[in-house]
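To start, I am sharing the structure in question, which I have written as C-alpha coordinates.
Removed: one protein chain of the complex. Kept in place: all other protein chains.
Let's turn to subunit A:
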Amino acid sequence: MRVRRRYRLLRAARKSFELKPFQDHTGAIRKTDVLLICTMRNEGVRLPYFLSYYRGLGVGHFLFVDNDSSDDTLDQLAGQPDVSVWTTTASYRRSTFGVDWVNWLARKHAHDHWTLVVDPDEFFIYPFCDTRPIPALVDWLDNSSIRSFSAMLIDVYPKGRIDAQPYLPGQNPLEIASWFDSGNYTIKRNKTYGNLWIQGGPRARMFFAEAPEQAPALNKIPLVKWHRKYAFVSSTHTLLPRGLNQVYDDSGGEKASGALLHAKFLDTFTAKASEELERGQHYANSMEYRAYAERLKDNPDLWCKWSEKYINWRQLEILGLMSKGNWA
(Lines give C-alpha, C1' and ligand atoms only; values in the text may rest on other atoms or scores of the structure.)
Protein backbone atom coordinates (compact mmCIF):
# COMPACT_ATOMS: atom_id res chain seq x y z
CA MET A 1 0.00 0.00 0.00
CA ARG A 2 2.84 2.34 0.79
CA VAL A 3 4.24 1.60 -2.63
CA ARG A 4 0.93 2.41 -4.23
CA ARG A 5 0.70 5.66 -2.33
CA ARG A 6 4.23 6.64 -3.31
CA TYR A 7 3.39 5.79 -6.89
CA ARG A 8 0.38 8.07 -6.77
CA LEU A 9 2.43 10.92 -5.36
CA LEU A 10 5.17 10.37 -7.88
CA ARG A 11 2.68 10.47 -10.71
CA ALA A 12 1.22 13.64 -9.27
CA ALA A 13 4.64 15.23 -9.28
CA ARG A 14 5.26 14.15 -12.87
CA LYS A 15 1.88 15.38 -14.05
CA SER A 16 2.37 18.67 -12.24
CA PHE A 17 4.35 19.88 -15.25
CA GLU A 18 1.15 19.84 -17.23
CA LEU A 19 -0.38 22.46 -14.96
CA LYS A 20 0.28 26.08 -15.84
CA PRO A 21 -0.60 28.68 -13.24
CA PHE A 22 -3.15 31.05 -14.67
CA GLN A 23 -3.89 32.91 -11.48
CA ASP A 24 -2.10 32.19 -8.23
CA HIS A 25 -3.67 33.71 -5.15
CA THR A 26 -2.56 30.92 -2.84
CA GLY A 27 -0.58 33.45 -0.82
CA ALA A 28 -3.90 34.67 0.50
CA ILE A 29 -4.74 31.30 2.10
CA ARG A 30 -4.99 31.66 5.87
CA LYS A 31 -4.00 28.94 8.27
CA THR A 32 -7.54 27.88 9.18
CA ASP A 33 -9.11 28.17 5.72
CA VAL A 34 -11.13 25.32 4.27
CA LEU A 35 -9.98 24.77 0.69
CA LEU A 36 -11.89 23.51 -2.31
CA ILE A 37 -10.20 21.75 -5.22
CA CYS A 38 -12.08 21.24 -8.45
CA THR A 39 -11.20 20.06 -11.95
CA MET A 40 -13.44 21.18 -14.76
CA ARG A 41 -13.98 21.76 -18.41
CA ASN A 42 -16.50 24.05 -20.05
CA GLU A 43 -18.60 24.56 -16.96
CA GLY A 44 -18.90 28.33 -17.21
CA VAL A 45 -22.66 28.19 -16.95
CA ARG A 46 -22.48 26.41 -13.59
CA LEU A 47 -19.74 28.55 -12.07
CA PRO A 48 -21.67 31.50 -10.64
CA TYR A 49 -23.94 29.35 -8.50
CA PHE A 50 -21.16 26.94 -7.61
CA LEU A 51 -18.97 29.74 -6.25
CA SER A 52 -21.75 31.41 -4.33
CA TYR A 53 -22.93 28.11 -2.86
CA TYR A 54 -19.53 27.15 -1.49
CA ARG A 55 -18.64 30.68 -0.40
CA GLY A 56 -21.89 30.63 1.53
CA LEU A 57 -20.82 27.44 3.27
CA GLY A 58 -17.59 29.09 4.34
CA VAL A 59 -14.98 27.78 1.91
CA GLY A 60 -11.91 30.00 2.26
CA HIS A 61 -10.13 29.44 -1.02
CA PHE A 62 -10.86 27.77 -4.37
CA LEU A 63 -8.22 25.89 -6.36
CA PHE A 64 -9.37 25.15 -9.90
CA VAL A 65 -7.83 23.09 -12.66
CA ASP A 66 -9.20 24.16 -15.99
CA ASN A 67 -8.87 21.37 -18.52
CA ASP A 68 -8.83 23.26 -21.80
CA SER A 69 -12.16 25.06 -21.57
CA SER A 70 -13.37 26.87 -24.64
CA ASP A 71 -16.09 28.87 -22.91
CA ASP A 72 -15.88 31.83 -20.53
CA THR A 73 -14.70 29.80 -17.51
CA LEU A 74 -11.35 31.56 -17.24
CA ASP A 75 -12.79 35.04 -17.78
CA GLN A 76 -15.19 34.44 -14.93
CA LEU A 77 -12.50 33.29 -12.55
CA ALA A 78 -9.99 35.98 -13.43
CA GLY A 79 -9.47 38.55 -10.73
CA GLN A 80 -11.38 36.78 -7.98
CA PRO A 81 -9.22 37.13 -4.86
CA ASP A 82 -10.20 33.80 -3.30
CA VAL A 83 -9.67 31.79 -6.48
CA SER A 84 -6.49 30.28 -7.87
CA VAL A 85 -6.53 28.65 -11.29
CA TRP A 86 -4.23 26.33 -13.17
CA THR A 87 -4.79 25.47 -16.78
CA THR A 88 -3.83 22.42 -18.74
CA THR A 89 -4.45 21.11 -22.20
CA ALA A 90 -3.16 17.65 -21.36
CA SER A 91 -5.21 14.50 -21.38
CA TYR A 92 -7.77 14.11 -18.61
CA ARG A 93 -7.65 10.36 -18.92
CA ARG A 94 -3.89 10.16 -18.71
CA SER A 95 -3.91 12.16 -15.52
CA THR A 96 -6.03 9.34 -14.03
CA PHE A 97 -9.14 11.43 -14.63
CA GLY A 98 -7.79 14.47 -12.89
CA VAL A 99 -6.63 12.64 -9.77
CA ASP A 100 -2.94 13.36 -10.42
CA TRP A 101 -3.57 17.07 -10.75
CA VAL A 102 -5.70 17.17 -7.63
CA ASN A 103 -3.12 15.19 -5.66
CA TRP A 104 -0.44 17.61 -6.70
CA LEU A 105 -2.38 20.75 -5.81
CA ALA A 106 -3.42 19.23 -2.50
CA ARG A 107 0.13 18.23 -1.67
CA LYS A 108 1.46 21.64 -2.55
CA HIS A 109 -1.19 23.90 -1.05
CA ALA A 110 -3.54 21.95 1.20
CA HIS A 111 -1.20 20.44 3.77
CA ASP A 112 -2.84 20.73 7.19
CA HIS A 113 -6.00 22.25 5.69
CA TRP A 114 -9.45 20.73 5.56
CA THR A 115 -9.89 20.17 1.86
CA LEU A 116 -13.04 19.61 -0.11
CA VAL A 117 -12.66 17.98 -3.51
CA VAL A 118 -15.78 18.21 -5.64
CA ASP A 119 -16.86 18.46 -9.25
CA PRO A 120 -18.66 21.56 -10.52
CA ASP A 121 -21.96 19.69 -10.56
CA GLU A 122 -21.68 18.38 -6.99
CA PHE A 123 -23.19 20.15 -4.01
CA PHE A 124 -21.96 19.20 -0.59
CA ILE A 125 -24.63 18.58 2.05
CA TYR A 126 -23.82 17.73 5.65
CA PRO A 127 -25.73 17.61 8.93
CA PHE A 128 -26.90 21.08 9.99
CA CYS A 129 -25.61 22.63 6.75
CA ASP A 130 -28.52 25.06 6.82
CA THR A 131 -27.45 26.55 10.15
CA ARG A 132 -23.76 25.76 10.58
CA PRO A 133 -20.98 26.59 8.12
CA ILE A 134 -18.29 24.13 7.07
CA PRO A 135 -15.81 25.59 9.61
CA ALA A 136 -18.17 24.41 12.37
CA LEU A 137 -18.13 20.94 10.87
CA VAL A 138 -14.37 20.76 10.52
CA ASP A 139 -13.82 22.14 14.02
CA TRP A 140 -16.03 19.38 15.32
CA LEU A 141 -14.21 16.78 13.22
CA ASP A 142 -10.87 18.06 14.55
CA ASN A 143 -12.20 17.86 18.08
CA SER A 144 -13.34 14.30 17.50
CA SER A 145 -9.99 13.33 15.95
CA ILE A 146 -11.64 12.46 12.62
CA ARG A 147 -9.55 13.00 9.50
CA SER A 148 -11.96 12.27 6.67
CA PHE A 149 -15.67 12.75 6.10
CA SER A 150 -17.85 10.66 3.81
CA ALA A 151 -20.45 12.14 1.49
CA MET A 152 -22.21 9.75 -0.83
CA LEU A 153 -23.12 10.86 -4.32
CA ILE A 154 -26.87 11.26 -4.79
CA ASP A 155 -27.99 11.86 -8.36
CA VAL A 156 -30.72 14.45 -8.65
CA TYR A 157 -32.82 14.71 -11.79
CA PRO A 158 -35.76 16.67 -13.12
CA LYS A 159 -39.28 15.39 -13.59
CA GLY A 160 -39.88 14.93 -17.29
CA ARG A 161 -37.38 15.29 -20.11
CA ILE A 162 -33.90 16.33 -19.10
CA ASP A 163 -33.88 19.19 -21.61
CA ALA A 164 -37.38 20.44 -20.81
CA GLN A 165 -36.15 23.30 -18.62
CA PRO A 166 -33.03 25.25 -19.59
CA TYR A 167 -30.49 25.95 -16.85
CA LEU A 168 -29.48 29.60 -16.54
CA PRO A 169 -26.22 30.88 -15.02
CA GLY A 170 -26.57 31.63 -11.33
CA GLN A 171 -29.65 29.48 -10.95
CA ASN A 172 -29.84 26.83 -8.24
CA PRO A 173 -29.76 23.57 -10.23
CA LEU A 174 -31.86 21.93 -7.54
CA GLU A 175 -34.78 24.06 -8.66
CA ILE A 176 -34.82 22.02 -11.85
CA ALA A 177 -33.30 18.72 -10.80
CA SER A 178 -34.96 18.22 -7.46
CA TRP A 179 -35.78 14.50 -7.44
CA PHE A 180 -33.72 11.58 -6.26
CA ASP A 181 -33.89 7.83 -5.56
CA SER A 182 -34.11 7.16 -1.87
CA GLY A 183 -33.67 3.46 -1.33
CA ASN A 184 -32.13 1.40 -4.10
CA TYR A 185 -28.46 1.55 -3.19
CA THR A 186 -26.24 -1.49 -2.81
CA ILE A 187 -23.15 -1.56 -0.67
CA LYS A 188 -20.14 -3.81 -0.95
CA ARG A 189 -16.90 -3.76 0.92
CA ASN A 190 -13.69 -3.21 -0.97
CA LYS A 191 -11.21 -5.42 0.84
CA THR A 192 -8.14 -3.91 -0.82
CA TYR A 193 -8.67 -0.35 0.30
CA GLY A 194 -11.12 -0.85 3.16
CA ASN A 195 -13.71 1.47 1.69
CA LEU A 196 -17.31 0.80 0.78
CA TRP A 197 -18.43 0.51 -2.77
CA ILE A 198 -21.89 1.97 -3.21
CA GLN A 199 -23.89 1.69 -6.40
CA GLY A 200 -27.46 2.38 -7.35
CA GLY A 201 -29.64 5.41 -7.86
CA PRO A 202 -31.26 6.48 -11.11
CA ARG A 203 -28.18 5.79 -13.23
CA ALA A 204 -28.05 2.15 -12.18
CA ARG A 205 -31.82 1.89 -12.51
CA MET A 206 -32.08 3.39 -15.99
CA PHE A 207 -28.74 2.97 -17.73
CA PHE A 208 -27.24 -0.12 -16.11
CA ALA A 209 -30.24 -2.37 -15.46
CA GLU A 210 -28.63 -5.06 -17.61
CA ALA A 211 -25.19 -4.79 -16.04
CA PRO A 212 -25.53 -3.47 -12.50
CA GLU A 213 -21.92 -4.32 -11.67
CA GLN A 214 -20.82 -1.65 -14.13
CA ALA A 215 -22.92 1.10 -12.58
CA PRO A 216 -20.87 4.06 -11.38
CA ALA A 217 -19.56 4.13 -7.82
CA LEU A 218 -21.36 6.56 -5.53
CA ASN A 219 -19.19 6.37 -2.43
CA LYS A 220 -17.10 9.50 -1.98
CA ILE A 221 -14.85 10.95 0.67
CA PRO A 222 -14.60 14.56 -0.44
CA LEU A 223 -13.63 16.26 2.82
CA VAL A 224 -10.21 15.42 4.23
CA LYS A 225 -7.85 17.08 6.68
CA TRP A 226 -5.07 16.93 4.14
CA HIS A 227 -1.55 15.84 4.82
CA ARG A 228 1.13 16.04 2.16
CA LYS A 229 1.56 12.29 2.37
CA TYR A 230 -2.05 11.53 1.50
CA ALA A 231 -3.24 10.65 -1.98
CA PHE A 232 -6.47 10.01 -3.80
CA VAL A 233 -6.41 6.75 -5.70
CA SER A 234 -9.46 6.95 -7.93
CA SER A 235 -11.42 10.17 -7.93
CA THR A 236 -12.48 10.84 -4.35
CA HIS A 237 -13.80 7.28 -3.97
CA THR A 238 -10.63 5.93 -2.46
CA LEU A 239 -7.78 7.38 -0.46
CA LEU A 240 -4.43 6.25 0.78
CA PRO A 241 -3.39 5.60 3.50
CA ARG A 242 -6.24 3.20 4.00
CA GLY A 243 -7.24 4.47 7.43
CA LEU A 244 -8.83 7.46 5.70
CA ASN A 245 -11.34 5.18 4.02
CA GLN A 246 -12.69 4.01 7.36
CA VAL A 247 -15.56 6.49 7.29
CA TYR A 248 -18.13 3.91 8.36
CA ASP A 249 -18.75 2.18 11.66
CA ASP A 250 -18.71 -1.59 11.47
CA SER A 251 -20.03 -2.44 14.90
CA GLY A 252 -23.54 -1.11 14.50
CA GLY A 253 -23.15 2.61 15.19
CA GLU A 254 -23.49 5.45 12.71
CA LYS A 255 -20.68 7.83 11.98
CA ALA A 256 -21.51 11.31 10.82
CA SER A 257 -21.74 11.60 7.05
CA GLY A 258 -23.06 13.91 4.37
CA ALA A 259 -24.07 13.78 0.74
CA LEU A 260 -23.04 15.22 -2.59
CA LEU A 261 -26.10 16.17 -4.59
CA HIS A 262 -25.06 15.43 -8.13
CA ALA A 263 -26.88 17.77 -10.49
CA LYS A 264 -25.55 16.20 -13.66
CA PHE A 265 -28.88 15.78 -15.36
CA LEU A 266 -29.71 19.27 -16.60
CA ASP A 267 -30.37 20.36 -20.16
CA THR A 268 -26.62 20.79 -20.58
CA PHE A 269 -26.17 17.06 -20.16
CA THR A 270 -27.16 15.86 -23.61
CA ALA A 271 -24.56 18.02 -25.32
CA LYS A 272 -21.99 17.13 -22.69
CA ALA A 273 -22.59 13.40 -23.05
CA SER A 274 -22.06 13.41 -26.78
CA GLU A 275 -18.99 15.64 -26.48
CA GLU A 276 -17.42 13.49 -23.79
CA LEU A 277 -18.15 10.38 -25.78
CA GLU A 278 -16.29 11.86 -28.69
CA ARG A 279 -13.31 12.85 -26.54
CA GLY A 280 -13.21 9.45 -24.88
CA GLN A 281 -11.47 10.90 -21.84
CA HIS A 282 -13.59 9.28 -19.17
CA TYR A 283 -13.36 6.29 -16.93
CA ALA A 284 -13.42 2.77 -18.39
CA ASN A 285 -13.47 3.92 -22.00
CA SER A 286 -16.24 6.36 -21.26
CA MET A 287 -18.49 3.36 -20.81
CA GLU A 288 -20.76 5.43 -18.69
CA TYR A 289 -21.24 8.05 -21.39
CA ARG A 290 -21.73 5.33 -23.96
CA ALA A 291 -24.61 3.97 -21.92
CA TYR A 292 -26.09 7.44 -21.60
CA ALA A 293 -25.87 8.18 -25.29
CA GLU A 294 -27.59 4.90 -25.97
CA ARG A 295 -30.56 5.72 -23.80
CA LEU A 296 -30.64 9.46 -24.30
CA LYS A 297 -31.65 9.07 -27.91
CA ASP A 298 -35.17 8.31 -26.76
CA ASN A 299 -35.04 10.95 -24.05
CA PRO A 300 -35.92 8.90 -21.04
CA ASP A 301 -37.66 10.24 -17.98
CA LEU A 302 -35.55 9.44 -14.94
CA TRP A 303 -38.45 10.36 -12.74
CA CYS A 304 -40.71 7.65 -11.38
CA LYS A 305 -43.60 7.40 -8.98
CA TRP A 306 -41.28 6.57 -6.10
CA SER A 307 -38.83 9.42 -6.66
CA GLU A 308 -38.40 11.67 -3.66
CA LYS A 309 -38.38 15.44 -3.95
CA TYR A 310 -35.37 16.94 -2.22
CA ILE A 311 -36.27 19.14 0.73
CA ASN A 312 -33.28 19.41 3.05
CA TRP A 313 -30.57 17.46 4.83
CA ARG A 314 -32.96 16.32 7.54
CA GLN A 315 -34.95 14.48 4.91
CA LEU A 316 -31.83 12.66 3.75
CA GLU A 317 -31.06 11.83 7.36
CA ILE A 318 -34.47 10.32 7.97
CA LEU A 319 -34.27 8.33 4.75
CA GLY A 320 -31.00 6.87 6.00
CA LEU A 321 -28.83 8.26 3.21
CA MET A 322 -26.69 10.27 5.60
CA SER A 323 -26.30 10.55 9.33
CA LYS A 324 -25.72 13.09 12.05
CA GLY A 325 -23.64 10.55 13.94
CA ASN A 326 -22.99 11.98 17.37
CA TRP A 327 -23.00 15.57 16.20
CA ALA A 328 -25.95 17.30 17.77
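Rule of thumb we're sticking to: contacts are C-beta pairs under 8 Å (C-beta built on N, C-alpha and C of every residue); 3 or more make two chains touch, one makes a residue touch a chain; residues count from 1.
Note that in this section contacts and distances are computed from a predicted model.
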The chain not rendered here carries, per UniProt and among "RNA polymerase sigma-70 factor, ECF subfamily", "MFS transporter", "Cell division protein FtsK" or "Peptide O-xylosyltransferase", the name "Peptide O-xylosyltransferase"
By the document's definition of touch, the residue of A:L10, A:I187, A:A271 or A:I311 touching the omitted chain is A:I187
Of the candidates A:S52, A:S144 or A:N312, the residue in contact with the absent chain is A:S144
In the whole complex, of A:D72, A:D163, A:E254 or A:D301, the residue touching the missing chain would be A:E254
Where subunit A meets the left-out chain, the residues are 128, 131-133, 135-136, 139-140, 143-144, 150-152, 181-189, 196, 198, 202, 204-205, 209-213, 219, 247-257, 304-307, 320-328
